[in-house]
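Omission of a single protein chain aside, the complex is shown with its protein chains in their original locations.
Chains here go by letter, A and B, matching the order in which they are written, and residues are numbered from 1 within each.
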Amino acid sequence: MQDLTVDYEAEGGTGRAVSGVSFELGPGDSLGVLGESGCGKTTTALAILRILPKTARVIGTIRFLGRHLFQLRERDLQKVRGADISMIFQEPAMMLSPVKRAGDQVSEVIRAHTGESWRECRGEALARLSEVGFESASRIYASYPHQLSGGEQQRVVIAQALACRPALVVADEPTSSLDLGTQAEILDLLSDLKERLGIALLVISHDPGVLAKLATRIVVMRHGAIVEQGALGQVFQQPQSAYTQSLLVARATSPLAPRRLVPVLQSASEDAVKARTLPDVKADQMPAPQRAEPELSADKGSPRYQEPLVSVRGLSKRYQHRRGLKTFGIQALDNVDLDIAAGSTIALIGESGAGKSTLALCLARLEQPDAGEILLAGRNLLKVPRPELAPVRRKIQLIFQDSTQALSPRISAAEVVREPLDIGSLGISTERHGRALELMEQVGLSAAWARRSPLEFSGGQRQRLAIARALALQPSLLILDEALTGLDLPIQAEIIDLLVELQGVHRLTYLYISHDLSLVERVADEVVVMHQGRIVERAGTAELFRCPSHPHTQALLGARLALEAALPREA
Amino acid sequence: MRNRSTIWLSIGVLALLHGAVLTAHFVAPYDFAAQDRDLPYAPPTRLHFIDARGRSHLRPFVYRSVEQPEGSGHYVEDSSRAYVVQFLVSSRSGGRRLFGVDEPASIFLLGTDAYGRDQFSRLVYGGRISLMAGLLAAALTLSLGLLAGASAGYCGGWLDGIIMRGAELFLALPWLYLLFAIRAFLPLHISPAQAFFLLISVIGLVGWARPARLVRGLVLSAKERTYVLAARSFGASGFYLLRRHILPQTLGVMLTQAAILVPQFILAEVTLSFLGLGVGEPVPSWGNMLATLQQYSVLASYWWMFLPGLALVPVFWIYHKLADSLHEETL
Partner (left out) sequence: MRYVVTRLIHSAALLVGVSMLTFIFLRLAPGDFFTDLRLNPQVSAQTVADLRAQAGLDQPLPVTYVRWLKSVARGDLGLSLAYNARVAPLLWDRARNTLLLAGTAMLLAWLIAIVAGLSSAARPHGIADRLIGGGTSLLLGVPELVLALGLLALAARTGRFPTGGMVSLGFAKLNLTGKLKDVVLHAALPVAALVLGALPVLVRHVRASVLEVLQAPFIQAARAHGIPRRRVLFGYALPAAANPLASLFGLSVAALLSGSLLVEVVMGWPGMGPLLLEAILARDLYVVIGAVMFSAAFLVGGNLVADALLYTVDPRIRAR
């Protein structure tokens, strides 16, 4: 690829997605493209096969086996696609037609490029399916995509991609939508197939761990341009550009990347390994040193011997739903006991379906538990009579995962923040407006933006708004239900900064619910592990991560360590 | 942007149209019941700008039509005297009319019917019935639908079940059949005014199910929105949630539905009146004006009697454009 530049034309103007990207890939080679969302890596990949939307304007050259791809006619390009170069996209469920059998979709690819009969194509497709690790290829052949798991679907997609033995496979975030265990399996498979079939691989990911497994060389992209390139080991261990460094630091404790990626820049003390703040990185600066930890931070998990702020006793909840004549029940919470000390930061982890969100909803009184009690400063929340409920329930506030959904797009930012005050009729209108502006400033948003719709804010800014709104009622406990998931890492770091600051100023207690272990490691004093509605372990953060005692905790943390071996050894 | 202008343009044109028919006593040159026994089934009066001597005039004028030969039904123009079209004339019954000509000439822009009544005037007066019936019936249907859908969606439970079963029932009925059946079993010989209100009620009643289902769907999904959940956690009451967050979501859909339903209901009125089940003589509606076309002779010979049907076309077209644009806008 030489000097590839792609512009997108939109109503407002033209946006440059990729500018002047060049790289080379030899046969059997493997190149990884690292970068955050929006840096242009996917566009670059789509450009190779010329499947960009009509609004894209492409200049530059791409040569494949000596042929200029951009000079080919559509008909000839069609022959290249799928047969010489093929692509694997991010979400396998969306890449397969829901009304066609899985195997048929592989056969279709074969049929499109060879003149063979349907029966022959079917035979070949079955062979390919076995190749990607399916034991019962014929069963998979006859299944429809919705009958297959995420991992199985991705294997089918891989079978499709390899069906005609291409020379080059472009894999765009091949494992991002899969869960931890499956990710590792698929990466193993890809690595294996690459070796066996001698395919050249172009892997794109925002996760260095994925690239560590599959690529020998790395290209780092930012804002459409290449920032750095070189051999994998070199770039990961001695990153030249500060941006790469920040990416690696931020992702250092990604679910997949081993901890050894954390560069030496951090201070050594093991206790301080839970870095609460992250450097604010500007383009060519060295990262700033860590901020000193605020006083209120936990004393490495030692329990507080005073009256807990919130106490949950024996909480149980069962969800029922009917399918036809049968009734299914899920025990979301099973006799849960939990104490949350004032001023602490507790993390609640567990796999999806463990009951974490249900607990949060019960605490916020949005769900009614079947049994048990929730004590807030001694009073049982579940038994408080309705007229007195309002001032009490204010003390616990919830911040949701999806900020686009959590803030109504039809009202202005200030109205969003003051809504709790409006509902509770606290103070008069002008007072409430003033308070809303005050809160916005507190979370780092300019009051000048008060009239804008939440849609105009970025993801991180919307979460700040949500935090401001939550603070309006002066709560004691703030529950953050996957509130930082989905934010770009530098933004995540900023929000964490903010939360720490607010905790000091307002004497807040935090309950983080997250599946992101690196985040948990960074922010929490104590970690509580839930599994199938029960609490199975609770310990101080460092202790838990170092030696988890419960088998389930071990399983959760175990997937992280799986990729340790993939990294080149440090000198 | 183009969408917005289409919406406003359509609304503007419709407002103009409705304004014209509501001020029929001004816009139309003749009263709807006024007959001219000398000129039954007269073709549309031609407007001339150039007279017999070849001179052109700025203001149009007409010639008087006479039946020639007597009783044949064939008309010729008497070019002996030109009658200039005048504007803002004072009418016989007091008040003013937009335009007209001096007696004994007449300006029948769209011809006359069997009784010599001016079709153009009847069209304008008839528009009152047909267009307004559509609007009012749509308003009724949408109100019912909103009430039913919001209650079903928000309250859930048995109320939801009953309302939805009911909606299914109403949707399963072929609406035109039911419409006819209900209408016909009500007294056939009632005054036009009563007929009008009856018509609106019946049409409006039959159609509530579809909007109700739409509203229910919207309310259900809005109810689950995270920001509604958040508001609940701040202690919001049901009414607050409906008022502030849920019902405003239905506005877009309601408007689009209105633009879709109104033409359907106009057609329902036209059809019923066409078949004699709607508004009756002497009050004109576009439907009963078309009814004469059921006679073969009229259909074959007097083409201008077809024009009320054609009047429906631009109206429908504008409503459809409006519905499309509204749909785009609220998507």
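One rule holds in what follows: contacts are C-beta pairs under 8 Å (C-beta built on N, C-alpha and C of every residue); 3 or more make two chains touch, one makes a residue touch a chain.
Since the structure is predicted, the reported quantities are computational estimates derived from the model, not experimental observations.
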Partners of the unshown chain among those that are drawn: A, B
Touching the absent chain when the full complex is considered, from A:17, A:33, A:49 or A:421: A:49
Residue of B:89, B:132 or B:178 in touch with the missing chain, whole complex considered: B:178
Hidden-chain contact residue, picked from the options B:85, B:236, B:267 or B:322: B:267
Option from B:14, B:129 or B:290 whose C-beta touches the chain left out: B:290
Touching the absent chain when the full complex is considered, from A:109, A:199, A:248 or A:508: A:109
Contacting the left-out chain in the complete assembly, out of A:2, A:147 or A:380: A:147
Absent-chain interface as seen on chain A, which is shown: 49, 51, 78-83, 86-87, 89, 91, 94-100, 108-109, 112-113, 144, 146-147, 157, 160-161, 324
Contacts of chain B with the absent chain, listed as residue ranges: 165, 168-170, 172-178, 180-182, 184-188, 263, 267, 270-271, 274-277, 290, 293-294, 296, 299-300, 303, 306, 309-310, 312-314, 316-317, 320
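Here is the rule we go by: only the chains that are shown with their structure count from here on.
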For the chain A and chain B complex, residues of the former touching the latter: 364-366, 389-390, 393-394, 397-398, 400, 402, 405-408, 410, 419-420, 423-424, 469, 473
Complex contacts: residues of chain B adjacent to chain A: 225-227, 229-236, 240, 245, 248
